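Yeah, one chain of the complex is gone here, protein chain that is, but the others are all in their spots.
Moving on to chain A:
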Amino acid sequence: MNFKQKATLALATFALTASNLVAAQTTLLNVSYDVAREFYKDINTAFIANYKKTTGKDIKIDQSHAGSSAQARAVNDGLDADVVTMNTTTDVDFLASTGVVAKDWAKKFPNNAAPTSSTMLFLVRNGNPKGIKDWDDLIKPGVQVVVVNPKTGGNGRLAYLAAWGQVRKKGGSDAQALDYVTKLYKNVPVLAKGGRDATTIFLQRNIGDVLITFESEVVSVDNEFGAGKVDAVHPSSSVVAENPVAVVERTVAKKGTAEQAKAYLNFLYSEEGQEIAAKHAIRPTNQAILKKYSNVFKPISLFRVEDYFGSFSEAQKVHFNDGGQFDKLYTVK
C-alpha cells in the first residue's frame, strides 16, 4: 500500500509539473482535506473572478482532496502544493517541522491562520427515536454511536477531544472524562476510516443511532441523501475545530507564486469567502456573517483544544499516539 501511494504520488506530481509547463497562466494547487471538496470548488470560482477583476490577470486553481494527514504527508514528500488548507493544526505543524511551510505559519494570517472553523455535532435518525439531546445520552446502554477512528482521521480525533473536553467544561476531572470516554467507545460498533466513511456507515448501512461528525457534514448529508433523513442535535458544548491554512514556502519560492498564494488565502477571509463558507455550514470568523446565518450555526458553548489539552500536538501525544489514552481504552480491560 505504501508503495502504491508513493507511486500514485510520483505520477500525480509528474502530471502536475507537466500541466504547469503547458499552462501559460499561473496555476495554484490547493491541497486540502476530504470533505472540503465542494466548499473549495465554490471558493475557486469566486476567487478566479475576483482576481481577474482586481488585477486583470487570469489564474487557475487546481484542488486535491484526501484525508488531511495523508495530504500533509504528500506535500511533505514533494507534492507541489502552493497552499495547504487542512482541518487540524497538527497537519500544518508537521509541515512546519519539516520546513515546508514557515515556522510561524500561524501568525501569517489573522485568527491563528484559521479563516474558518467547524464543530462536532450529533446526527440522529429522523425524529430522534432515541431522544438524544446531549453528551450524557450517548453513553446510555443500547445507544450505538458511529465515530471515526482517531487513529486514521482528524474527524475522529476531534470527536474524541469534544467528548473528553465537555466533561472538563462541566467542571469534571480528567478521571471523570476518561470514565465518560471509556463508556462512550463501548457504545461504538464500528470505527469508521474517515469522515465520509462514517457518514456512509450511518446512512447507507443503517448502523448506529448517533453519528458524531463535523457540523458541515449536515449540509452534505442533506444534499447527498435528501433533506429530512437526519436531524442535527446541538449538544450543550463542543470543541472548536479550526481549519488552518498556510502558504507552502518551498513551492512558491520555486514557482514564484507567493503573491497569488497569499491573495488566495486572504480571499478566504473576505466577506465573499466567508459567505461561501457559511453556505457550506463551515463557521466563518466574521462575526456579522456568523450572526446572519444563526439559523445554521445554532448557539453552542464552544471550547478550544488549548483549554483542556494544552495544544493540539500535546493532545496527539497524550491521547492518540501509540500507547496513548485511546489505545488504553481498548487494551486495558
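Operating definition for what follows: contacts are C-beta pairs under 8 Å (C-beta built on N, C-alpha and C of every residue); 3 or more make two chains touch, one makes a residue touch a chain; residues count from 1.
Keep this in mind: contacts and distances are computed from a predicted model.
> UniProt name of the unshown chain, from "Sulfate transport system permease protein CysT", "Molybdopterin-binding protein", "Cytochrome BD quinol oxidase subunit I" or "Peptidase M48-like protein"?
"Sulfate transport system permease protein CysT"
> Where the complex has a chain not shown, which of A:46, A:102 or A:207 is the residue touching it?
A:207
> From the list A:61, A:145, A:161 or A:191, which touches the chain that is not on show?
Of the listed residues, the one touching the omitted chain is A:191.
> Tell me where the left-out chain touches chain A, residue by residue.
1-3, 6, 67, 69-70, 72-73, 94, 149, 151-153, 188-193, 197, 200, 204-207, 316, 320-323, 327, 329-331
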